[in-house]
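One structure is given below, represented as structure tokens, and several questions about it will come after.
With one protein chain removed, the remaining protein chains of the complex are shown where they sit.
Moving on to subunit A:
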Amino acid sequence: MSKTMTVDILSSIKGAQPSESVNKLFDVIKNAVPSNNNSLNNVNYNCVSVSNLREDVVIESSAIEKQIILENFPNKKNGFLVVAKVIEG
């Protein structure tokens, strides 16, 4: 994709513009000089080891959970849950 995407498109927010206040925060980072130059998160290890992964099993939702998920779904027509519109093109 060579097309440049603006922040309003990336954020799905109409007319969104970068904020001056937030840009001031980012300027501090741009001007900072880190003594290391990696972003490998070498200090806080939060990853899970392969041997410690949880079981890859399907857990059936309870009846009440399913019912609330249906209630929350934004739109329903003739008994079917519907998405906004099929993606065109």
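As a convention for this text, contacts are C-beta pairs under 8 Å (C-beta built on N, C-alpha and C of every residue); 3 or more make two chains touch, one makes a residue touch a chain; residues count from 1.
Here is the rule we use: contacts and distances are computed from a predicted model.
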Between "ABC transporter permease", "Cell shape-determining protein MreC", "Small basic protein" or "Glutamyl-tRNA(Gln) amidotransferase subunit A", which matches the UniProt record of the unshown chain?
"Glutamyl-tRNA(Gln) amidotransferase subunit A"
On subunit A, the omitted chain is touched by residues 5, 7-8, 10-19, 21-22, 24-26, 28-30, 32, 34-44, 46, 48, 53-55, 61, 64-66, 68-69, 71-72, 74-75, 83-88
